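Before any comments, here is the structure.
The complex appears here minus one protein chain, its other protein chains still in place.
After this line comes chain A, so read on.
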Amino acid sequence: MNSYDVVVVGAGPAGMACATEASRAGLSTLVLDEQPRPGGQIYRDIEVSDPGRRALLGKDYGEGARIAEAFRASKAEYRSGAVVWNIDSEKRIDYSAGGRSHSVQAKSLVVATGAIERPTPMPGWTLPGVTTVGAVQILLKTSGIVFEDLVLVGSGPLLWLAATQMIAAGAPPKAIVETVPRSRYREAARHFAKALRGWRYLAKGFAMMRAVKKAGVPVHSDAADIAIEGEIAVTAVTFTSGGTRQRIETAHVALHQGVVPNQQITRLMNCKHRFDDSQRAFLPVVDESFETSIPGVYVAGDGAGIGGAKSAEMRGRLVAMRIAEKVGNRAGEAAKLRTELAKDAAVRPLLEALYAPAADVLAPADATMVCRCEEITAGQIREAVALGAPGPNQVKSFLRAGMGPCQGRMCGLAVSEIIAAAKGETPSTVDYYRIRPPLKPLLLSELAGLGAEEPREAAE
């Protein structure tokens, strides 16, 4: 079995930067990533997007090209299309690629699997034609696909970014239905002074809102009680805004309630997690070098708490420097990077307060489907709690919630929130699903070749 000083899982900004820095410090480094090309979701297809598409996706997207180039030029090995499905306590990693399973040994493991979108259970959210906002961005980045009737529903910076990108692409959204309650602006205001240190982000935010206004996109604020209508696909979205019930006809709805750390690998490895009230999500417990409760296992980027792409790149580099320092290799200068990282984070408390998830999504109505795979409703989960299920794992065995192919990725946080509310506790005491291998369903044929070695592949 091949062995590496560092194995990085994920080739987004954190993974690429970490691998570049680690190989620069003389560490043998392997990057495993599911996608066909590096970039992660934020810089998806950055290497193949033409100048036209880059221009409409914005300057920040273009930043990814620099990171990807440095990564390609580095000595790090890179394996695309590699789906990690198990990692044991000795940091032996099993992944499938090219239709077969392979194993590698890591001395240090860097989890750079980033963020996923928060589950957004609401009536009709399983209808074809409903996607996440991340999905419509991916369609634009990878394929230049836009929709003339797209309705963006939810809250968060990504909602506005997607809207401005659609406008630049010549296909403004049909409407934005924003779920931020008016009272939030007052609550968020107390973070404003601190956020001024991150004025670039604030300026970008205001510019996006101006662009939406200028393009004449209708914005329905303070929206609640959202329901998506349709029999076999979406036909309309309805909601209450400004005291009246409204209805917009569309075949394409994109939902967003912020992003949260992708916990699958850190949960699988039994790293300690905590519930962060401000981010309203579970975060792995890490030290100042982003090492988890399990020695030699690090989390770089959004997986350790949402900070955005710039922060992810810096955190990736810091992790590599720490690993190099531990084995006595010459590492880069971390102090300056830490100062920059702190400055970059100044805007987060404001964003977290303003764009906290909508109450409807955290506490869906009884009839709303929460687990999409097994079709379990919020009411069924509450009933299971009333019958004595103390936490997510018992709800899982009572109802099969979280047992489908997505392994709870699409319902886990919502299930923890619903159980906590039903018991009058917090998600932190209720905790989260236990995650078991395989992390992703495998074809039997992929298991057949397990243990076989393969030639090494260089990053170029």
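Methods note: a contact is a pair of C-beta atoms (placed from the backbone, for glycine too) under 8 Å apart; a residue touches a chain by one contact, two chains touch by 3 or more; residues count from 1.
In the analysis below, contacts and distances are computed from a predicted model.
Absent chain per UniProt: "(2Fe-2S)-binding protein", "Carbon-monoxide dehydrogenase large subunit", "NitT/TauT family transport system permease protein" or "Sugar ABC transporter ATPase"?
UniProt lists the chain that is not shown as "(2Fe-2S)-binding protein".
Decide which residue listed in A:98, A:144 or A:437 touches the omitted chain of the complex.
Considering all chains, including the one not shown, the answer is A:144.
Using the touch definition from the top, which of A:28, A:103, A:126 or A:240 touches the missing chain?
A:126
Identify the residues of chain A touching the omitted chain, counting contacts across the whole complex.
Spelled out for chain A, the touching residues are 34-36, 41, 48, 50, 52-53, 56, 116-117, 126-132, 134-135, 138-140, 142-148, 169-171, 232-233, 251-252, 262, 372-375, 404-406, 409-410, 440-444.
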